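Below is one structure. I have some questions about it.
Only a single protein chain was left out; the remaining protein chains are all shown in position.
This part shows subunit A:
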Amino acid sequence: MALNPFEHADSASSVSGPPSGSDYLADSVFRIIALSCAALIILLILFILWEIGGLALPAMAQHGLSFVSGTTWNVGTQEFGVLPEIWGTLYSSFLALILGGTFGVAIAIFLTQDFIHARLAAVFRTIVELLAAIPSVVYGLWGIYVVIPMLRPVAEWLHSELGFIPIFGTELSGPGMAPAALVLAIMILPTVAAITVDAFRRIPYKVKEAAYGMGTTRWEAILKVMLPTASSGILAALVLGFGRALGETMALAMLIGNSNQINLSLFAPANTLASLLASSFPEAGQIEVQALMYAAVVLLLITLVVNVVGLGIQQYTVRKFEGKA
């Protein structure tokens, strides 16, 4: 119980008094609970890293950095290299980010900048967010039965007419980078759109007023004022979307073709780290499991680096544009 030096302050009617002992106790208990919840998360992450790292250790010792630079994955000869998967992971996520990011930001602008009635915008937003509720495997099936057949004529035309451009360099044989990236773009769209919508919503009305007061047209106000103002939030949205794309597994395992090759062509099959893990685990022996654990560590590292770099860029824009320390 805290000392109350004002006990004898003489105001007869005063009901002021110190907090009771149980108040202080509740304070400490609450603090301890909150602290342990936060600590638990950090411990959990460390634990996962420790366990996976431990399982991957034999493979790490055996293959070293050649694991990251190698291009073959052959269980028979025990040759394990994940460069094609690293390439496939980054390439598919990058394509998805360009597509999903562009559409996501455009949708956010459409929903927040008075193009439609606020109530209609809310309905629209809910529909976009519903995209996030569709299970990954359903996206995969939809990709196989709808996206790939739809892409086929387009891909054929692009390859025959513009085949000299590397990105159209091969024919679409079925699953491949293009359908995977397309579906991935749709999957990250709700994340990007929802967070970007919030970034635009956070802009105070006075900023919009200032823009129009300077005599901007609507597009000038959006492009020259609203976008820079929302830039840190939009970057956060893109980083989160990219992170989701990097780790997405099921739909990609169904759509990307699981082929161990590095190819710029959008129509060539490829593979990603996550889908390599998902498709190889069920039949993997002990040695391969160790290699797969190593691949998981690589994926974790990529995700970590992307998030840290993204966060850094976002902090930089906050400092640059918003002047906050």
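Definition applied: a contact is a pair of C-beta atoms (placed from the backbone, for glycine too) under 8 Å apart; a residue touches a chain by one contact, two chains touch by 3 or more; residues count from 1.
The definition used in the following text is that contacts and distances are computed from a predicted model.
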{"item": "Hidden subunit of the complex - UniProt protein name among \"Phosphate ABC transporter, ATPase subunit\", \"cysteine desulfurase\", \"peptidoglycan glycosyltransferase\" or \"NADPH-dependent glutamate synthase beta chain\"", "value": "\"Phosphate ABC transporter, ATPase subunit\""}
{"item": "Chain not shown: contacting residue from A:229, A:258, A:280 or A:314", "value": "A:229"}
{"item": "Omitted-chain contact residue, chosen from A:96, A:211 or A:237", "value": "A:211"}
{"item": "Selected from A:51, A:161 or A:322 as touching the chain missing from the view", "value": "A:322"}
{"item": "Subunit A, residues in touch with the chain not shown (by the definition above)", "value": "204, 206-217, 220, 224-225, 228-229, 231, 319-324"}
